[in-house]
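Just below is one structure, and these are the notes that go with it.
Only a single protein chain was left out; the remaining protein chains are all shown in position.
On to subunit A.
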């Protein structure tokens, strides 16, 4: 019993000691969102899918910032890969995808067939896909940027993975690639090696520049890494409409992607002001690159990065807001 009594006494001491602190629920900061409570009813909850790349995160962060600050919405961010995010349109758990790269097959399924999703216009960002080399290579071998010279340099790109051919490093499986067909149809002396992730690609390019190790690989813009290392694009035979119709016979460059937004039908029909915001949202590659740089290089959280950008671009944001 003595010991128990000591425990009680010790507890009492601690309680007394604690009396100095602020109590939960009393602190002024503990009541967030009360200022926007009036309009919160109109907007409700916005379920925003977050696809796993920084450019997407930049779009989403700015939209979330505006939706919360200007429209008083409650924004729920869900970290999902594209495929799973689109499934969410069907199950009603995702309201919007705010940077979509093509994905004609998903559009076919969820927009045309299931009718659970709708297109909500372009983001204004232009996506480029192609083959790239590190800047030091373009400087040392200026004619490498023409695809017709690639066979001349194939020897340079041999690795333990590509045997007696040059290695063409393919990367993130999320993006469509025609590279095996391209290599075959352009009669290039290369073997496609699958790096398998964006992290692997970026690390390979970084090491290439640092150690002057030759690497040629698949990459894309806008991408935050290009502000660290300005990769140089190889000129493949120019894209013309329909030249990629037959996947096995492709012998031309990738098309320019007009990145767009997709929302769930339920969300579009709800009349939420957040839907108008997402439909109106549009900005340039430079805008996105700036926010992406805040996140990747300056190590801001997406919310901080969005707040900083929003403070500098109030005029642009005004054009996205609902008219009333």
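Some points to look at:
Basically, a contact is a pair of C-beta atoms (placed from the backbone, for glycine too) under 8 Å apart; a residue touches a chain by one contact, two chains touch by 3 or more; residues count from 1.
To be clear about the criterion, contacts and distances are computed from a predicted model.
Its UniProt record calls the unshown chain "Glycine/betaine ABC transporter permease", which is the correct pick from "Glycine/betaine ABC transporter permease", "Peptidoglycan D,D-transpeptidase MrdA", "ATP synthase epsilon chain" or "Thiol:disulfide interchange protein DsbE".
The chain not shown here is touched by just one of A:159, A:185, A:270 or A:284, and that residue is A:159. Which of A:164, A:211 or A:314 touches the hidden chain is settled by the complete complex: it is A:211. Only one of A:74, A:151, A:177 or A:313 touches the chain withheld from this view, namely A:177. Annotation for subunit A: contacts to the undisplayed chain at residues 1, 3-4, 6-8, 10-12, 14-15, 18, 21-25, 27, 30-32, 52-54, 57, 78-84, 87-88, 90-91, 93-94, 103, 105-106, 109, 114, 159-161, 169-170, 172-174, 176-178, 180-181, 192-204, 206-207, 210-211, 224, 247, 295-296, 299.
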